[in-house]
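A single protein chain has been omitted from the complex, and every remaining protein chain is retained in its original position.
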Amino acid sequence: MSLSQMKKSLTARIVQEKIYNLLTQGMRLDGRSPTDIRPVSIVTGLVEKADGSALVSMGGTKILVGIKTEIGSPYSDRPKEGSFTVNAELLPLASISFEPGPPDERGVELARVVDRGIRESKCIDLEKLCLIEGEKAYILFIDIYVLDYDGNYYDPSTIAVLAALATAKIPKYEVVNGKVQKTGEYFNLQLQALPFTVTFGIIKERFLVDPQLEEESALDVSLIIGVDEKNNIVSIQKNSPGLMPENLLEQMIDVAVEKSNQIRRKFIETLNLKI
Amino acid sequence: MPLYFSERELVLPGQLLSDDGKRSGEGTYVLGDKVYALTVGFATIKNDKVCVIPIKGTYNPQPGDRVIGIVIDVKPNGFEVSLGRHLTATIRIPDKKEVQALNLKVGEAIYASVKEVGLKGVFLEAGEKIKKLTSGLLVDMHPSKIPRLIGRRGSMINMIKKETGCEMLVGRNGYILIKGPSPTNEFAAVAAIRLIEREAHSQGLTERVENLIKNILGSGVKDERTEFEAGK
Partner (left out) sequence: MREQNLKLVSEEGIRIDGRRFDELRPLKIEIGVLDKSDGSAYVELGKTKVFAAVFGPKEVHPKHLALPDRAILNCRYHMTSFSVDERKPLGMTRREIELSKVIREALESVVFLEEFPRTSIDVYVEVIQADGGTRTAGLTAASLALAEAGIPMADLIAAVAVGKVEGHLLLDLCDIEDKYGEADMPIAMAPRLNSIVLLQLNGRLTKEELKKGLELAKKGINEIYQKEREALRRKYSGVSPVEV
């Protein structure tokens, strides 16, 4: 059962009204324009015990992602493929509004939205992760932890997952006499797509990109759009209750394409990827 | 009796300050007749007592303080108001009609005075002393820096008001309401507040704040572009 969010918002109405008021003039509380995203920083390899890891901050929001590989059986309906699962936890140290305990619906939603973009864009070549058809394959566990929450954990989580995947060194196994064994070598995942998400906040008839915490409290609705490098839309999630004016969708898609390209260019440059 | 600190020295929890247990003041504790610091803060002598002024102290409301709060609950006999940083205050109004007359809703901001502080919590004055805040830019600052924002006899705040052309309402609890002729003027006032917050201690601050405001209003608000940076 999904319950209405019970937490009392401590953001004053006067601030929410100001956010809208500024937006009508093309301005925001932190000096950004409506379509500016906050500064992003990426640190990879912080967790050496993970096969890939990234600490990403987007403004005041910090996300830690780690990847672990195990050998398991392929799904019976996809015997020639390896697999991956995405989990997310909103850690209580990130915000007073996050409770300790198993991932709640917000964490599950975050994991599934990030998963969807990665899966639908065919970012990971799952066939290459199969060792013995129907029997043995690599399974990637991609775990997202929100460490510090200042609004919009979707976009930095996607960036962190892609950074961890792009820089991962997966322990290589080989098949010897029908059995899998570790070779002591490592391989790169060779990503086939880079699907970045762009999160929109909508207030009345206007929208902004990458809402920070105070802005989130003023939103009627938010919308997350994932776009791959061929400008295909690979994931969408309308999030939070409220009415979204239909005529905004097309504009937001255009902005999502533009912003995801901007993020992708900088991502490739920052991580020095050869793509 | 010797003291183990110089005036206004930064001290840390558990740091020995004096051998004379009787001189233990605010922010200190006594163990084996010696005085130690309780928090990170600045050691000082107040009325012959050894005290530590906490560096990140919570706001301690005093009767008469003017504060800005946000209504978090409306009850038949009054309101509950958040003063920020986990601090909640109550407004007690015995007359139900008076509660309705104030017409305050959850989420609305008010300017009010502290009436009393006791075991049962913090109480704000009721009645006409409550002013509803309906527009403007509400920002917050660490309460310990508010005196610096005001300055000696209001010198700092008056200069900011004059230079930015904004009206400013300062809550002792750290909330500040800014209302100016344009967002740019309001943002200049916010920039001034942030500079004071960062450099509350330094010399010649008034002049630097003044220059900052002049720079912003002279050249317009800086255009912040998205920057990526590689980590270490």
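Which chain is which? They are A and B, in the order written, and residues in each are numbered from 1.
Please note the rule applied: contacts are C-beta pairs under 8 Å (C-beta built on N, C-alpha and C of every residue); 3 or more make two chains touch, one makes a residue touch a chain.
Since the structure is predicted, the reported quantities are computational estimates derived from the model, not experimental observations.
Go through chain A and note every residue touching the omitted chain.
Touch with the absent chain occurs at residues 46-50, 53, 60, 62, 64, 66-68, 70, 87, 89, 91-96, 100, 102-103, 141, 143, 145, 147-150, 213.
By the contact definition given up top, give the residues of chain B that touch the hidden chain.
8, 10, 12-16, 27, 29, 31, 36, 38-40, 42, 44, 53-58, 85-86, 88, 144-145, 147-148, 200-201
Everything that follows uses one rule, which is that only the chains that are shown with their structure count from here on.
Flag every residue of chain B that touches chain A in the complex, lowest number first.
Answer in residue numbers: 70, 72, 82, 84, 105-109, 133-138, 177, 183, 187, 221-222, 224-232.
Which residues of chain A touch chain B in their complex?
Per the touch definition, chain A meets chain B at residues 8-18, 22, 25, 27, 29, 31-32, 36-44, 55, 262, 266-267, 269-271.
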